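Data first, discussion second: the structure below is written as structure tokens.
With one protein chain removed, the remaining protein chains of the complex are shown where they sit.
After this line comes chain A, so read on.
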Amino acid sequence: MGLLSDPNRRRALINLLTRLNAPICVVCYMAGVAWFMGLAFEPFTLRTYMSENAMGSTMVEERFPSGERAVATGREFAAHKKKVSGMPVEWLVKTMQARGLEVYTQRFSRTLPFPDENKERYMVKGTNVYGILRAPRAPRTEALVLSAPCTPGDNNNQAVGLLLGLAQYFRNQIYWAKDIIFLVNDHDLIGMQAWLEGYHHTNTTGMDWSPLQGRGGSIQAALSLELSSDVVTSMDLVLEGLNGQLPNLDLANLFYAFCQKIGVLCTIQGKLQRNDWDSVSGYSHAVQTMMLMVMKQASGRPWGDHGLFLRYHIEAATIKGINSFRQYKTDATTIGRLLEGMYRKLNNLLERLHQSYFFYLMPSLSHFVSIGYYMPAFGLLAVILLLRALDLWVQLATPPPTTEDGIADIEQVRHAHSSSPGVLSVLTPLVISHLTGAALYMLPIRFQEMAVEHFPVSETEAVVLTAIAVYTAGLALPHNTHRLLSGEGTEQGWRVLKLVALLYLAVLLGCTALINFSLGFILALTLVPAAAFVTPHVPKVLSAFVLVILSPACTLLFSVFFFQELQEMPVSFLDGWLLYLSVISQGILDHFLYGSLVYPLIALLVYPCWLLFWNILFWK
């Protein structure tokens, strides 16, 4: 660090950085993107391995015999479900009791802030049924959860059947050391949220639920099962949970290990693993898989019923049965064995799963990218913000060039002093943009009734359209700011504002990326170039267009199309637009129902930050 303490060399370094600022930034951006794309290249990634000793060396035997009977139970469940057109609570209670479980129910009700048009629900009332298998000679301190959602229609009946079948089989075994809770949750995530809140006696989202009567101590791990056919071709593992949280990688390893052992095709993001990593198609396959994970994680929503467990520090994953047109089929007995094996291994755990990674990306089930490998990609993007900030800082610190005329010099200095930006010129745009952000957060829900009265729209549309309207209205911010500012903005003024905005964005993205890398990275991809190039002196119309394109809302729009593309379900622009609207409403709902933080993050922090740059562009 002699480099910095030597003023000459420091000056030289700073000169270099300011002179080559733009090229360095471009190189950093390219390098960041390239690094990220390189993550999916198999030689650069690590093979997954089981870190937890308690689950590793001792192999267990799987003996679950009664898959056929489980499927039959599933059919019976379907019949009862159809009969009562909803959750067949009584039947479930009776069936679970007959299998020797301690059975309890939990009622819950929730009125959504506005109707959910995707799932067609508004006032939700339901009942969760769960049975506890008490482990012999265990003091009720630890538990494992196996859950299956009771979804309307013909879905997931086999999951409930298999759950009951496993309950019956597990009940007759002596080796359990942890209580096992078999949960059938009503109204998928809402029921799960009610159950988890009841179990931990918290209330984060204002839901009404009846208190739970029976508990099994602290839950160590949970699996959620989704199965809609008697036979499946492959099992899919879903990891992404609320706010982009992921379960410990060992849970994925466990699933993978048993799929390999039993010979079940296993996928992640619905993508099979391929061995031809050195071919272009193999590489693009891995990129697709990883990008799907990044997109899902960035959305911050729970992608399965397991997603809500993660908040409570319970490692959880959803296992989905997928039935496609492949020849090779797996029957319920084999899936039962897979689950039995996983539960026996989880039962062997002495400590919570903690040995392996909590932050990772998976380009395939057998390979992963750890936080140490993917963070540099984000770091390279974030450093651009710091370089630009350094550049501005140097520009602000260097005195204006001295002229021959001493008097003029003094005048200029005095002029610079008098017009040096006050606190107000920075504070005003900051405050106003944050107020706009707060409006974006509050108004859509508040104004839905009014909007429904005055315009021919449904509540959901009202919310989404209000959000878009507030967002667009924020673009008029510069004019409002200038009206409040006394006098004209100065050269110095926008520089200080931009310096503040750059540092703000750097901190914001840095924190986001630490918690949810994918979200941080996607935001950085679009916001960093916008933040880097914007000044009041660039061509207004073109820059405004580019800035809008790079704004958070448009990022979301592109992400929707990109996600559809990745899933190999491309949509037309109109469908995409409709999808975009529903994604916005889902995002808002996720926040109010489950406490997802993406919507408030965008509305209260990212959008105001972007507005600051918008403000700089129109600086006068």
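Basically, a residue touches a chain if its C-beta (ideal position, glycine included) is under 8 Å from a C-beta of that chain, and two chains touch if they have at least 3 such contacts; residues count from 1.
Keep this in mind: contacts and distances are computed from a predicted model.
Trainee: What does the UniProt entry say the missing chain is called, choosing from "Protein transport protein SEC23", "Phosphatidylinositol glycan anchor biosynthesis, class T", "Phosphatidate cytidylyltransferase" or "Ribosome production factor 1"?
Mentor: "Phosphatidylinositol glycan anchor biosynthesis, class T"
Trainee: Consider the whole complex, including the chain that is not shown, and state which of A:G38, A:G56, A:G86 or A:G100 touches that chain.
Mentor: A:G100
Trainee: Any idea which of A:H80, A:R107, A:R121 or A:R134 touches the chain not displayed?
Mentor: A:R134
Trainee: For the chain left out of this view, which of A:R63, A:R326, A:H354 or A:K620 touches it?
Mentor: Looking across A:R63, A:R326, A:H354 or A:K620, the contact with the absent chain belongs to A:H354.
Trainee: One chain isn't shown here. Among A:M123, A:I174 or A:M569, which residue touches it?
Mentor: Checking the options A:M123, A:I174 or A:M569, the one contacting the hidden chain is A:I174.
Trainee: So which bits of chain A touch the chain we can't see?
Mentor: 1, 4-5, 7, 97, 100, 102, 134, 136-142, 171-174, 200-202, 214-215, 217-218, 311-313, 350-352, 354-355
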